[in-house]
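The structure appears below as structure tokens.
With one protein chain withheld, the remaining protein chains of the complex are depicted in position.
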Amino acid sequence: MNLPLYPYEIISSSLNLLLGLAIGVGFGFVLESGGLGDARKLVGQFLLKDMAVFKVMFTAIITAMLGLFFLSWGGWINLQLLQVSDSYLAPQLVGGLILGAGFAIAGYCPGTTVVGMASGKIDALYCFVGLFIGSWLFSVSFTWIASFYRSTHLSESHLPDVLSIQTSTLVFLLILVAVAGFALSEKLESRHE
Amino acid sequence: MNIRKAYINPYLAGVLLGLVLLSSFVIAGRGIGASGATSQALAHAYESLGLSNTYLQQQKSDGSIWQTWIIVEVIGMFLGGWLSAKLGGRYKKEVVCGENCSNKQRRILFALAGGILMGFAARLARGCTSGQALTGGALLSAGSWLFMIAVFAGAYLTILVVKREWS
Partner (left out) sequence: MSNGLKLMAVSLFLLGLVVLYIGEAPSQGSSDPALSFDEYDELVSAPVPMISAVELAEYLMQQEHHYNLVDLRGMDAIYRIPTSETHSLGSFLDRKIPVNETIFLYSETDAQAVQLYLLLNIRGYFKVKVLAGGARAWTDQILRPNPADIEKSQLVHRQKLTGFFGGAFDQPGSRPELREIILEKQHKKHEGC
């Protein structure tokens, strides 16, 4: 089995786009079904009332991570052909903080904004417009931010290599963190009931 | 259909989301994303208007906007979200706010402001919670995990200030 399909040119770029649409539909559908299209539920995470955001995100990461691990172990997927964004520590740290702030203020993150809009939420629509404005502001101020944007690049961004541990060890540790996180989440939520 | 169906279990949603993410890796050789659609849309718009911008030109995908994967994927997200809302009886044109929804205009202003912050931040961090946290997280990318921790930190710190907006 030669995976991933598109980098191996097993599917055409048109089919890849069509499947991309399907993947998006799945993404949006699951998010809304889980209630992440509702700002109240999303913000509940930061009020420590409703831990759905953490549960959904972490479970998703663990699921996909395990999937990749086992597919790679079986020799079915060539991980080298997966598009990975390089790590730039400073911009990602600062960007993360600012995005978190925006998240708490707006009640949506970029992905859930789209889903919120799709369920008729007018505030999500305004947030979406804001995303474009923010993105545009970045583009026009790029000349001043460019050097910061390109700073602190890690030549090696694969976490196991950065920490000098095996991938399997890191996966195991993250599973432990996930289980602990879920237990804590359940406790925090029951405290609120 | 006016019956508001309950949301599915978050862990189940997480597993399903993880499978969607995995299928993206397996099919397209890349993870999912959301914020990138804004820069692609702007980049293609700039080009058709004959405007130039270093960042947008460098980011712009080859081919037309409809041949850009993330644009198509985000359109799909909208469709999927709509479908799920309709089927769940949760589609409603409204302004969502905290318990006390007295000042809708204030809420909209905050949504806009938050969006602007996120739009900027997502470009700086080269992604958002979908692209960096989920995708980069699953791929065990160091910067992505740092980003994810920073997002939670930034949100928890900010909520201390804006708590009242949501109560």
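We just call them A and B in the order they show up, numbering each chain from 1.
FYI, contacts are C-beta pairs under 8 Å (C-beta built on N, C-alpha and C of every residue); 3 or more make two chains touch, one makes a residue touch a chain.
Every value quoted in this text rests on a predicted model; they were computed, and no experiment measured them.
Of the candidate positions B:S23, B:S39 or B:T158, contact with the unshown chain belongs to B:S39. Contact with the chain not shown here comes from a single listed residue; of B:S84, B:S130 or B:T158, that residue is B:S130.
Subunit A meets the missing chain through residues 7-9, 62, 66, 69, 72-73, 75, 78-81, 83, 85, 166-169, 171-172, 175-176, 178-179, 182-183, 186. Within the complete assembly, residues 11, 30-36, 39-40, 59, 61-62, 68-70, 126-128, 130-132, 135 of subunit B touch the chain that is not shown.
Everything below uses one rule, namely that only the chains that are shown with their structure count from here on.
Interface residues of subunit A, counted against subunit B in their complex, comprise 3-7, 11, 13, 16-17, 19-41, 43, 45-47, 51-52, 55-65, 67-68, 71, 77, 81-89, 91-111, 113-124, 126-140, 142-143, 145-146, 149, 154, 157-160, 162, 167, 170-171, 182.
Of all the residues in subunit B, the ones that touch subunit A in their complex are 7-8, 10-32, 34-35, 38-39, 41-42, 53-56, 67, 69, 72-85, 88, 90-98, 107-108, 110-159, 162-163, 165-166.
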